[in-house]
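All protein chains but one are shown in place.
Labels A, B and C are assigned to the chains in the order they are written; within every chain, residues are numbered from 1.
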Amino acid sequence: MTTPSNGTRPALGVAMIGYAFMGAAHSQAWRNAHRFFDLPARPELRVVCGRSESATREAGERMGWADWTTDWRTVLQRDDVQVVDICTPGDTHAEIALAALAAGKHVLCEKPLANTVAEAEAMTAAAQTAQARGVLSSVGFNYRRTPALAHARRLVEEGALGTVRHIRAHYLQDWIVDPEFPLVWRLQKDKAGSGALGDIGAHIVDLAQFLTGQRLTDVAGHLTRFVERRPLAEATSGLQASGGAETGEVTVDDAAVFLGRTDGGALATFEATRFATGRKNAMRIELNGSAGSIAFDFEAMNELHVHDATVPDRDAGFRRILVTEPDHPYAAAWWPPGHGLGYEHTFVHEIADFVRDVVSGTPPTPSFADGLQVQRVLDAVERSSAAGAAWTPVGADQPGRRPQHTDHPPPPAASADVASSTTH
Amino acid sequence: MTTPSNGTRPALGVAMIGYAFMGAAHSQAWRNAHRFFDLPARPELRVVCGRSESATREAGERMGWADWTTDWRTVLQRDDVQVVDICTPGDTHAEIALAALAAGKHVLCEKPLANTVAEAEAMTAAAQTAQARGVLSSVGFNYRRTPALAHARRLVEEGALGTVRHIRAHYLQDWIVDPEFPLVWRLQKDKAGSGALGDIGAHIVDLAQFLTGQRLTDVAGHLTRFVERRPLAEATSGLQASGGAETGEVTVDDAAVFLGRTDGGALATFEATRFATGRKNAMRIELNGSAGSIAFDFEAMNELHVHDATVPDRDAGFRRILVTEPDHPYAAAWWPPGHGLGYEHTFVHEIADFVRDVVSGTPPTPSFADGLQVQRVLDAVERSSAAGAAWTPVGADQPGRRPQHTDHPPPPAASADVASSTTH
Amino acid sequence: MTTPSNGTRPALGVAMIGYAFMGAAHSQAWRNAHRFFDLPARPELRVVCGRSESATREAGERMGWADWTTDWRTVLQRDDVQVVDICTPGDTHAEIALAALAAGKHVLCEKPLANTVAEAEAMTAAAQTAQARGVLSSVGFNYRRTPALAHARRLVEEGALGTVRHIRAHYLQDWIVDPEFPLVWRLQKDKAGSGALGDIGAHIVDLAQFLTGQRLTDVAGHLTRFVERRPLAEATSGLQASGGAETGEVTVDDAAVFLGRTDGGALATFEATRFATGRKNAMRIELNGSAGSIAFDFEAMNELHVHDATVPDRDAGFRRILVTEPDHPYAAAWWPPGHGLGYEHTFVHEIADFVRDVVSGTPPTPSFADGLQVQRVLDAVERSSAAGAAWTPVGADQPGRRPQHTDHPPPPAASADVASSTTH
Partner (left out) sequence: MTTPSNGTRPALGVAMIGYAFMGAAHSQAWRNAHRFFDLPARPELRVVCGRSESATREAGERMGWADWTTDWRTVLQRDDVQVVDICTPGDTHAEIALAALAAGKHVLCEKPLANTVAEAEAMTAAAQTAQARGVLSSVGFNYRRTPALAHARRLVEEGALGTVRHIRAHYLQDWIVDPEFPLVWRLQKDKAGSGALGDIGAHIVDLAQFLTGQRLTDVAGHLTRFVERRPLAEATSGLQASGGAETGEVTVDDAAVFLGRTDGGALATFEATRFATGRKNAMRIELNGSAGSIAFDFEAMNELHVHDATVPDRDAGFRRILVTEPDHPYAAAWWPPGHGLGYEHTFVHEIADFVRDVVSGTPPTPSFADGLQVQRVLDAVERSSAAGAAWTPVGADQPGRRPQHTDHPPPPAASADVASSTTH
């Protein structure tokens, strides 16, 4: 275990906008990251912001925030806030992020970066401008911080897979298989932007690019909807007379399947669905390269399966590595080998890396530009689907030029528990 | 175990054309099927046919064939041959099958049925004509006879999955990852028709349709080639001077990825590749339905994973069923529960079913029409790939009409070891 | 997720003695339990105690303790401390626990309860006396709070397994396979009491009894040591000249294997070892009963495999249940289904249950009596080993009478997120 001594470290004031599922996960990370990682600053949970007074106050108390508000603009004026953490639905990301960056606050924004490419472009432009002033930003693709996947990235970078030929990425859930499941906001296009595509497809698109270090250049895909109408959320509250259950239209995709090609010559297949009955959070990625392969399933998140094709056939096979050794990414900060981590630790790692970066003035990853690139892929999938699944190029800032790739490898394992003396 | 007593059963004379990989598997099945299944006739391995005299004779002796020849036409004239089993490369299927049917021989033809849709159509037409005369035929999609998959088909038919929404089918191999692997006939379009698509993609297309009882109506896909030239097979024999290794052009696909839609409203993804490093024969199929799911991987062929969504969440999960119980398809004929079967048993089951059908005059499945349907899907994938991955309809005999679906369910488990007194 | 609102809850002052591996895990739990569970009191981390001034202060700051001391007796005099959490090596448990109970502090004591049966008996007697005064205590067999195992206990209690016949329990680690691994305190009998037996064997003994609700009555076993001498810990610090590496004698077992019989007629096998190369924290338990079975491996701690023998053979198999559903024990407090938990959550659950119990005046489980029972089993294993593996009865307070069994089932899942209005 690490031995960070945070007592003398400067505080880093944090404001969080939104307090639901992501808010709970982020709060846990903000509270605990410096207990396990030797960070150059000590996060202070200064203020949480939500729409409902009572709910926000209650959530703030429960999650450990010192203050609360229902007006997110006020937090931008607080001198004791250096970081704004955006955990709201996607339709509000752009407005909040732009204002926060303009106010000189570092921004951590949940994924997807925005609901449209245009918003994401504006955010990326603002992030680049802000960065010149030392104001930093990142988009919350937390799964990159799964130790097994950070280790996988390192293996690819070291060349353990050779030339990557196949990317096989699935994100399978099943929470809306029941047609009586209500029409929550995640099933409404105006709030969520898209359905399975943007919610979970975004993760596997980001991971495919992160793990390979390559960009998707073209996609061909199809979106579908299996259940067209669902009970209104209110209609399920039991408050109304029987027989009168009102329904509303589902306006997002239930599932998205698409093919992809990368600038490195790999062929990819993606599937994101909320109708994979029995699969709860099966985010699965397999890469096959000329020299080896890796395979991962988030339902067994502490394992990475690695095949090394350079050993004799007699000895070859997928090796089940428990990614809990001290020299695995992030693992040295935690428990002994074999004592696994859970979902929430991906956020603790994300926050630890983010704090280090903003204190040291290093642009964090994934950047808004990375988030924009994912958004462009999702947009191209939607366009392809509308165009009969035809190959559709992924947009870029300057046609003919490859988008700047800010992706960088995970921190070396050793750095997980090595003190940095940087402060700000 | 069954107790067939075959001593008094009539003989069924078999001729086999081709004696390589498939020939060895078929021979093993012809020799042994009646030892475990109570068949209405006893297969007799009358004659094997190949191109090389010495090799054919040698193979015949080794595999237990009473006679051999290098002229396949002569076997059609033999009165002691009732069945012609075609195990040659796809470019010769049509000619042999048409002649055999015309000669009144029952035909079992290896998959893919043919290298082109036109050939497959001619074969299907001939099969239908022959059937009217009591001459029967079948195409060798042996994987349907894997007990786990035959059981899966039964579960789908019983409604255990409800409405099938997702089909996820992969066939992953890695035998040509090495660019120095030579240019064997399976990599040449004139002989093999196509590469991964027709060789292994054909199996998962057939299984997707077999398991769901649905037809693919549209596909959108992409074929790719990772290695363009390879050493000529001769050039690898070590007989020539160093530095002078000749190469030839690979003319088939190395990998095929495609999406599909079925007439039952399911969305399918397919991947067939010979570049999935570390995957040896990973034929994987998962179906997700409104009421449950099934998952299968041929690398663990005795297991079927079944999820029942109608049980409470608390108790739900994928059940690993060892498909070796007496009431599983084909299993009663073999060993006690938990004592698994292997690859070759799929052929033994195929032959057992075929013998029963031809003796009783029942049209066997999969029919040539089923093989044609698969061929049309493969053809549509190739056309889609050429057209930029756009959705492409799967052709049909008569536009506007659904192709006749000859698919029928696997035999009930009980029939595996129940004596039939039928003779012919 | 739960919505505890802890702001108005009374504080519960905690002192922790020891701050190493277990101290870090407990601190994390004390800091976070009330963030996820609706507890009737809010734990306050008042003071941590250790031997070294600088290390204790540093650990206290890092782990979030308000104060620190090197004299554990002083904490017993503090009015702001209601709970003493003992995380020191086993040789100090008895002295601290007896004094804490005498001082009217609730006690949570790490396992094993003590290094000897005599100490454990004294502690249990003191705990029973204290309980009469409302002063409560528990021993930290945290693995009982793994959701999968708490669910398994409920299944057994509901009769899902029928009569349990077999218990198969292994705890496999490999951290001292290397003979150059130094002679740390866990390898010294005077400090650790025993080796693999008491450290990890204790857990599987407790779980075997907890899961089945039965007591071990007899054991027959063998302790062994594979490496007799190891480098002194100091000798490995690199401070001394080469060639002069001093070694010391390993005085505990490297591995323990034993058979057991329970008062419910089950036959058990146990293996605890630190020499299972490649197994990092493979705590595996399988129970086979007349009506079903369960199987578990901590290396995949979010899964429970359950076999129901009452379904037809055709459909039977081990079901892989992801124990992350809202109606699974503890799971409702955390993340959506399929988003797994890690090792540390077993402690958060332990603390949550403990806080609820001490506030409501309910004797927590496992009790010191349960810890004593485990100690008696370990003692009987040592005596059996010394007696040539002969069956050896597990001691009891009053021969002929079954020890009081304080074991009770885990809280119902619902209670995980239901507010209790109890305060103290």
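To be clear about the criterion, contacts are C-beta pairs under 8 Å (C-beta built on N, C-alpha and C of every residue); 3 or more make two chains touch, one makes a residue touch a chain.
It should be emphasised that the depicted structure is a prediction, and the values quoted were computed from it without experimental measurement.
Trainee: Out of C:52, C:70 or C:290, which residue would touch the omitted chain in the full complex?
Mentor: Touches the omitted chain: C:290.
Trainee: Using the touch rule from the top, list residues of subunit B that touch the missing partner.
Mentor: Answer for subunit B: residues 1, 3-7, 21, 24-25, 27-28, 31-32, 35, 58-59, 61-64, 173, 175, 279-282, 298-302, 322, 324, 334-345 touch the chain left out.
Trainee: Can you list, in ascending order, the subunit A residues touching the missing chain?
Mentor: Counting only subunit A, the missing chain is touched by 151, 306, 312-322, 325-328, 337, 413.
Trainee: When the complex is taken as a whole, what residues of subunit C touch the one chain not shown?
Mentor: Against the missing chain, subunit C presents residues 161, 165-166, 168, 170, 172, 174, 177, 220-222, 224, 226, 255, 257-259, 265, 267, 269, 271, 273, 275-279, 286, 288-293, 307, 309, 316-318, 387-391.
Quick note on the criterion: only the chains that are shown with their structure count from here on.
Trainee: By mean C-alpha coordinates, which chain is most distant from subunit C?
Mentor: The most distant chain relative to subunit C turns out to be B.
Trainee: Please report how many Å separate the Cα centroid of subunit A from that of subunit C, as a whole number.
Mentor: That pair's centroid distance is 35 Å.
Trainee: Any idea how many Å lie between the Cα centroids of subunit B and subunit C?
Mentor: Each chain's C-alpha centroid was found; their separation is 54 Å.
Trainee: Rounded to the nearest whole Å, what is the centre-to-centre distance of subunit A and subunit B, using the mean of the C-alpha atoms as each centre?
Mentor: Each chain reduced to its C-alpha mean, subunit A and subunit B end up 42 Å apart.
Trainee: Which parts of subunit A, given as residue numbers and ranges, touch two or more other chains?
Mentor: Expected reply: 279.
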